[in-house]
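Okay, here's the structure, questions in a sec.
Note that one protein chain is taken out, while the other chains of the complex remain in position.
Letters A, B and C mark the chains as written, and numbering starts fresh at 1 in each.
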Amino acid sequence: MTIFPTVTVAGAINQALRSAMEAHPKMLLMGEDIGRLGGVFRVTDQLQRDFGEDRVLDTPLAESGIVGTAIGLALRGYRPVVEIQFDGFVFPAFDQIVTQLAKLHARSMGKIRLPIVIRIPYGGGIGAVEHHSESPEAYFAHTAGLKVVTPANAADAYWMLRQAIDCDDPVVFLEPKRRYHEKTRLDTGVAPGPLHRARVVRPGGDVTLACYGPMVQTCLDVAEAAAAEHRSVEVVDLRSLSPLDLDTLVESMNRTGRMVIAHEAPVYFGPGAEIAARVTERCFYRVEAPVLRVGGYHTPYPPSRLENDYLPGFNRVLDAVDRVLAY
Amino acid sequence: MTIFPTVTVAGAINQALRSAMEAHPKMLLMGEDIGRLGGVFRVTDQLQRDFGEDRVLDTPLAESGIVGTAIGLALRGYRPVVEIQFDGFVFPAFDQIVTQLAKLHARSMGKIRLPIVIRIPYGGGIGAVEHHSESPEAYFAHTAGLKVVTPANAADAYWMLRQAIDCDDPVVFLEPKRRYHEKTRLDTGVAPGPLHRARVVRPGGDVTLACYGPMVQTCLDVAEAAAAEHRSVEVVDLRSLSPLDLDTLVESMNRTGRMVIAHEAPVYFGPGAEIAARVTERCFYRVEAPVLRVGGYHTPYPPSRLENDYLPGFNRVLDAVDRVLAY
Amino acid sequence: MNVARPVQLLTPEGVRCEHPDYDISIEPAALRGLYRDMVRTRRMDAEGTTLQRQGELGLWPSSLGQEAAQVGSARALGDDDHVFPSFRDHGVVLCRDVDPAALFALFRGVNNGGWDPEKQKFHLYTLVIGSQTLHATGYAMGIAKDGAGAAVVAYFGDGATSQGDVNEAFNFAAVYSAPVVFFCQNNQWAISVPSERQSRAPLYQRAAGFGFPGVRVDGNDVLACLAVTRAALERARSGQGPTLVEAFTYRLGAHTTSDDPRRYRDEAEVAAWAARDPILRLRTYLLASGGADESFLAEVDAESEAFARRLRAEIRNMPAPDRTAIFDYAYAEGHTQVAEERAEFLARQSLSTDLEDLPAGEAR
Partner (left out) sequence: MNVARPVQLLTPEGVRCEHPDYDISIEPAALRGLYRDMVRTRRMDAEGTTLQRQGELGLWPSSLGQEAAQVGSARALGDDDHVFPSFRDHGVVLCRDVDPAALFALFRGVNNGGWDPEKQKFHLYTLVIGSQTLHATGYAMGIAKDGAGAAVVAYFGDGATSQGDVNEAFNFAAVYSAPVVFFCQNNQWAISVPSERQSRAPLYQRAAGFGFPGVRVDGNDVLACLAVTRAALERARSGQGPTLVEAFTYRLGAHTTSDDPRRYRDEAEVAAWAARDPILRLRTYLLASGGADESFLAEVDAESEAFARRLRAEIRNMPAPDRTAIFDYAYAEGHTQVAEERAEFLARQSLSTDLEDLPAGEAR
């Protein structure tokens, strides 16, 4: 049996970018400080050195400009992978993303394809200053024309990014920055499955705990703790928010009858609402409790000394598991 | 008994702006073409003539600039009411709205107040070209720090706008443009209730039909038609999306046990999801059917000759009412 | 402020004049071609307004008065050059041989852009003011990477220059020395806002602050527009980077068919500009220089009339769009939830029309 090497999430993304650059001669990397510096998280380390300034572009400091010119490059046949330096800085590009990137395929009745990936390190928990800890995924998932995915571990980071780059639709690729340094084994030979498929990462029978990105490890910890109290928690890593793999969730819910959804994004009008509404509808005669949501509050992300209170941590998730089981 | 005059929704907004300008000497109007022209919908007709160019500003064509300078003016003690010409053109201002306008009160720990209203004519059904028919409310409702309201008739348009202008929080005020020319009686003497309160606009006992803005009249028509088939539909006009008046919905749901939510915004990660999730949780032992949602599809808004197929019209809403009753 | 005189090669009276930096030598046949293009553009534009009045189109933005700017610049384009239009560039549509019916289909609400942008080398109309300037710049960056000797023209209006995107495009184009020509039709109005309220400096001067040249050209002089754009394109193709061309012209009509310009501007101003008609100017010169005679003019008129007639018939008989188009183009590679919505849509109504009649709004 081959033992595959372990890599970090950040390292896996770097590897994915490197191998995709080799596979796609028209692929480009664009972003602020991604070249010489290798990105503020070093995710693009050495890529400019190895692929040149013509393919790895340190852009001017203007997110709308980055996404807008990436669209133009894609129209010319290029395949740009754009880095937004932090979650909170994607908003200057929001207009280009929502009114142009997401709509051009439909606007042209299918004649235009925009195979653009927008990589965004997202989420909190790194003790950062304002705008560096946000979870904007609901804005993108609500936007027709975009696909939205997020890996939770290094192997998924590698493969999902490769698949996102291969995809002819624009993909918002959300990277759980507080997990950048966590490691898993990576087999670069075989993809672990399709891009938009959810995955049961821990089977269980009493309650389904749906999550994605940075929350997956937290939820696995919760499941472990709950097991000690003889509660069997099934953890589902959604991996894709748009489209959603409802079938996997429904199958799980039909077994457990109970579901908790955990994410860092604010609960209010947030991702969990869509999942709760759909799962409740699909499993109506099977639900034994309302689908409970745990997530950020409807408040601006707080200063970092308060983020552990704001973020849905171990305790709040476990608490929701207890509550849903109490129905 | 006084008979109050009838006014159109657009006329009521004009009156509200006029009387608020008289009440608040520091109030300003800002936007593209709102002065000489009186706005592309004539909503600000004559206001520049009567209040001068110093208080009614025809701005340069730059939405981020408009909202950004409005923030500065508010910091200086002014009370700007900003017009975005069409729903689809709010996105260039999205960064200023989400990272600045929504957060400055929190950022300053309450020292800054930004009493800014952003008026946006929204929704479809007017046979317009692209970007002129969108319903972006979910983006704003998901954004902590903003309030989001939308009137469905002229009396509410008048009063809710007056209340929004009086409010010290930033308010996104969504105007149902396809209802601009519909009339109701308007009593400018007495406010019909608080800004963020939902209203039962037609009582009923079999099913609750929740809606807002342009869909309220559609839902009233559905209720009327359903009555002919001896189905008693209660129509609730939400009026406010952030905050939500859950109590009114829960009270209704506890009576009917069934709910349909209708809005023009895309269903996917849309407003109905939040309402469905909350109502289901609050009324869990009372729900007799899943909360059903009717709204736009997860596709870019189509060309106008297809918009009647895209928009949730009379038939689709009635259909959902039938379906929810069939559980 | 020091403002340069616009480049002119044909006076408003239709007399050829010289310019130290720009010259053009042009055959009578080519001159006649420009004239034909402009007349056709005007006729098509009039048809758009008429069809809107008759309810065949939802909206029409008139290009009246801007024919020289559009045709002059478009005829400077080489076969490999690419165009990123705004939403009023009907003259460029014609010059790029885009099917005019595809353009009318957009304003009829049949689609949001029916032609193939890559095949026509003419991107879709962009309604979010200024956005396309960044696409044009990116496309030009791609041309440079390809080492292709081609260039891009981005069209936009005076109002668009206030948008952040347009300024970001100027900067990206300068930084990457992208082969793009920014062609700004300063028609002096952005709906109701006159250009002197949109900006304090003459627009062509904006370019210098980003490190590339800007030039103001008489936008009602088709020869000057052709010469200046041609020079800018050559500069771009030879690796010297972007140029901003400000074509100083005038929007003679309403902003769109929904607009009533009497609310905000003087008839006298309009009349003064109507007297500087770009088509009249070329006609005078053509006749005076012997480049064409009255019979040619009549022939062009007849031909344009026939063209408009054919177009009108085609628009009137244009089939309704396929209703599943709503779902079919949302994603290139499909989307589970959209597929479900599509199936539900088909199942629910088996393609019967939704009964509700939505009121049609007038203003937009």
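For this structure, a couple of remarks:
The rule is short, and it goes like this: a contact is a pair of C-beta atoms (placed from the backbone, for glycine too) under 8 Å apart; a residue touches a chain by one contact, two chains touch by 3 or more.
Values in this document were obtained by computation on a predicted structure and should not be read as measured data.
Every shown chain that the unseen chain touches in the whole complex is listed here: A, B, C. Contact with the omitted chain, checked across B:12, B:40, B:144 or B:253, is made by B:144. Of B:48, B:85, B:99 or B:133, it is B:99 that touches the chain left out of the display. Of the candidate positions A:209, A:311 or A:325, contact with the unshown chain belongs to A:311. The chain that is not drawn here is touched, among residues B:62, B:138 or B:154, by B:62.
By the touch definition given at the top, chain B reaches the unshown chain through residues 54, 59-60, 62, 64-65, 67-78, 92, 95-96, 99-100, 103-113, 144-145, 147, 167-169, 196, 242-246.
Interface with the hidden chain, as seen from chain C, comprises residues 1, 161-165, 167-168, 171, 174-175, 197-201, 205-212. Residues of chain A that touch the chain left out of the display are 32-33, 35-38, 40-42, 58, 60-62, 64-65, 86, 88-89, 91-92, 124-132, 177-178, 180-181, 218, 221, 268, 297-300, 302-311, 313-316, 319.
Note that in this section only the chains that are shown with their structure count from here on.
Chain centres defined as mean CA positions place B nearest to the mean of all protein CA atoms.
The chain with its CA mean position farthest from that of chain B is C.
Spacing of chain B relative to chain C, judged by their CA centroids, is 35 angstrom. Chain B has its Cα centroid 31 Å from the Cα centroid of chain A.
Looking at chain B, residues 88, 91-92, 130-131, 268, 297-300 sit in touch with two or more other chains. Looking at chain C, residues 111-112, 128, 164-165, 325, 329-330, 335, 337-338 sit in touch with two or more other chains.
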